[in-house]
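Here the complex is missing a single protein chain, while all its other protein chains stay put.
Take a look at chain A:
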Amino acid sequence: MSALPTTRDEDWRYADAAELERLAPADLDVWHEATLAPGEVRRKDLLLDDSHPGVHRVRLTVGEGARAEIFALASASSYTRLEVEVELGRGAHFQFGGVTIGGGEATREFVTRVSHAEPNGTSDQIVRAVHWGGATGNFLGKLAVARDAQKTDAAQNFRALLLERGASANAKPELEIYADDVKCAHGAAIGQMDEAAAYYMAARGLPPEAARKLLVRAFIADAYAAHPVEAERDALLDAALDALGDAA
C-alpha cells in the first residue's frame, strides 16, 4: 500500500484518525490468507486483546459447499480493527460473530467484505458492541452479490449497548446486489442498559457489577451462539466479560 488510509476513505470513515497516522504502511500490507477446499469446514477464534491491538486482515476464499467461521473479540484498550474479505463459492457459508467491548477513548471495529460470487451461498454476520467512557464500536459490512449468485441468503445484524453517555457506535451496511433472487437481511440497533432489568436484579440481591455482567453476557451471547464448541464459546464470553471488569 502506498499511502496510509484516512477517514475520507469509505472503509475507514469511523476509524480513529490519530491512530491511522501512527500506523506503519507495512502493517497494512499484511494479509492472512486462506483457501477452504470444497466441503471443508474451518473455524478461527480471534482474541484481539491488549496482546493483539492494531489492524488485522484476513482474506478467505471459500470453496463449493465449504463453511468458514470466524468468531472475534476486539477488547484491546487501543485502536483495534479486524478486516475480513470473503469470497464464497457455490453453496458456501460464511459465519461471522464479533464483539467489540471496552472503554477509554479507543475505537474498535470490524470491517467485512463478503462477496457472494456463485449461487446458493449463505452468510450470517452478527456483531455486538458494548462500550463506555468515550469509546466507539463500529461494524462496516459490505456485501456484494454477483449476477449469477441466485438464491444467496445473507444476513447482517448489529446491536450496540452503550453503558455511558460518551460512548458511541456506528453500523454501516453496504449492499451491492446484482442478482434478483436473493435474501439480504440487515438490522442495526443502539440502546442503553435496561434499567428495569438492572433494578429487578438488584431487588433480588445482585450487586450492580454482577447484574451488569449477566445482562452484558446475555447481550453479547448472540454473536457467539453459532459457535459449535461450548468451551471455546464460553472462553470468548469470559474474555469479553473480563474486559467489562474495568467499566465504570
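The rule is short, and it goes like this: a contact is a pair of C-beta atoms (placed from the backbone, for glycine too) under 8 Å apart; a residue touches a chain by one contact, two chains touch by 3 or more; residues count from 1.
Here is the rule we go by: contacts and distances are computed from a predicted model.
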item: Choices "sulfate adenylyltransferase", "Cysteine desulfurase", "Sarcosine oxidase subunit delta" or "ABC transporter ATP-binding protein" - which one is the UniProt name of the chain not shown; value: "Cysteine desulfurase"
item: Of A:A3, A:A26, A:A203 or A:A231, the residue in touch with the unshown chain; value: A:A203
item: Among A:L20, A:A149, A:A167 or A:L215, residue touching the chain not depicted; value: A:L215
item: Residues from chain A at the interface with the omitted partner, ascending; value: 194-197, 199-208, 210-211, 214-215, 217-219, 221
